[in-house]
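Please see the structure below; I have some questions.
With one protein chain withheld, the remaining protein chains of the complex are depicted in position.
Up next is subunit A:
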Amino acid sequence: MTNEELWQAVLAQIQLNISQANFATWFRGTEISNIKEGTVFVSVPNSFSKEWMENKYNKPIFKTIHELNKEIKEIKYNVEKKLSPSQDIIAKAPSIAADADQMDFQEFKINKDTNLNPRYTFDSFVTGSFNELPHAAAIAVSKNPGSVYNPLFIYGGVGLGKTHLLQSIGNEVIKNFKKKTVRYVSSEKFTSEVVASIKNHEVEAFKEKYRKIDVLIIDDIQFLAGREKTQEEFFNIFNVLYENNKQIIISSDRPPKAINSLAERLRSRFEGGMIADISYPDFETRVAILKTKSQEKGVEFSDEIYQHIASVVQKNIRELEGALNKLIANQTLNNQKPDLETTKIIIKDLLSSPSRVMTPKKIIEAVAEFYDLKEKEILNVSRKKEIVHPRQIAMYLLREELKSSFPFIGRKFSGKDHTTAIHSYKKIVQELIKDKKLEEEIELIKERVLTI
């Protein structure tokens, strides 16, 4: 007879002798947790149940158990789940911060063990042709971690939902497989953990922690570029997990090939699994996203408003949401739904805000950051190949985006002649015709300029 059956026999007997109310109050959530050397350990949900069992029902419980199993000499009761008997009566408090713009402590939402934010799920992820492949791969991985698409490498531009997708996989795995350990970590966090473990002489403990993981999710891997020691540790952990069929999921803003200063062995590891990219959402999808977000926030606007936002904000889902938030704020303030004219004004303000404007300084900063160089290196006269190419791109962007004059561009770069600037610009224009990769690179850099 199993412990469960034994306890069921007790419950069946006891219920005949007490009132339904008492039975429901005191015996709910009780079970036999263990039987050892003639002692039955009964787990009870709270101290009240424990007192009640010990003092009121110990005799009949013991009698029933003893009849079924003569070896039992004693019964002990332990509070284990600590559930309150009246927990289901908690009233929902009226929130005084119902406003969507009130910020809260994000840290509290994040699960301490997995680092995942439960807010991100597949349910709230809008799919379209632009992200079908990564979405399908993510679903497959969450159903069968470690056996299909390992590693899964997802890349795409800023604000297109990489983190959302990655965290959804984590949350889904936890839901499907209770026993699997999942850990989400950003590359920056991972780097600082490596540094701290070296400083505190705890490298072994650090490795041990990561080797126990079943599903490792690393966000924004491009930040590992140029950090050799961190790459080495990551490579070791990667291999251990991979050999043991543990799932590894990685995101980046560009494909593995385009990440500069990434060790070749890591790059080939990344390319060994599934690589899926999230491109820009098409117009219909953008409208669908706006509608989904509005529904989440409990508001509704007219179709022409959605269409206007979707036609103006094209490349960033986060910005779509920002535009929507603006409209909601406007609606609460004026107590009426904004019409198309108001919407146009609001969205225009949003897009011309100072953070959205490109400047020469920002362009050079972004290019340097993207190619993992120092700004000085780009601006100086060096003719090294790995510097010349980024410099040409910077010049191209200054011309293309800011319509700067060629003499101005030349002067910016340590007083080069305007003919050098013309040459650089034309060279990139030519390359762009042939090279699709370069086009992607330039798109990424432009995005960066806007987020600096």
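Just so it is clear, a residue touches a chain if its C-beta (ideal position, glycine included) is under 8 Å from a C-beta of that chain, and two chains touch if they have at least 3 such contacts; residues count from 1.
Convention: contacts and distances are computed from a predicted model.
*Asks:* Which of the following is the UniProt-recorded protein name of the chain this complex doesn't show: "1,2-phenylacetyl-CoA epoxidase subunit A", "Beta sliding clamp", "Carbohydrate ABC transporter membrane protein 1, CUT1 family" or "DsbE family thiol:disulfide interchange protein"?
*Replies:* Missing chain, UniProt protein name: "Beta sliding clamp".
*Asks:* Just name the one of A:Glu37, A:Glu107, A:Glu243 or A:Glu264 that touches the chain not displayed here.
*Replies:* Once the missing chain is taken into account, the touching residue is A:Glu107.
*Asks:* Any idea which of A:Asn58, A:Asn325, A:Thr359 or A:Thr420 touches the chain not displayed?
*Replies:* Residue touching the chain left out of view: A:Asn325.
*Asks:* Since one chain isn't shown, list which residues of subunit A touch it in the complete complex.
*Replies:* Missing-chain contacts on subunit A: residues 21-22, 24-25, 46-48, 50-52, 55-56, 79, 81-87, 90-93, 95-97, 99, 101-105, 107-109, 112, 325-326, 329, 332-335.
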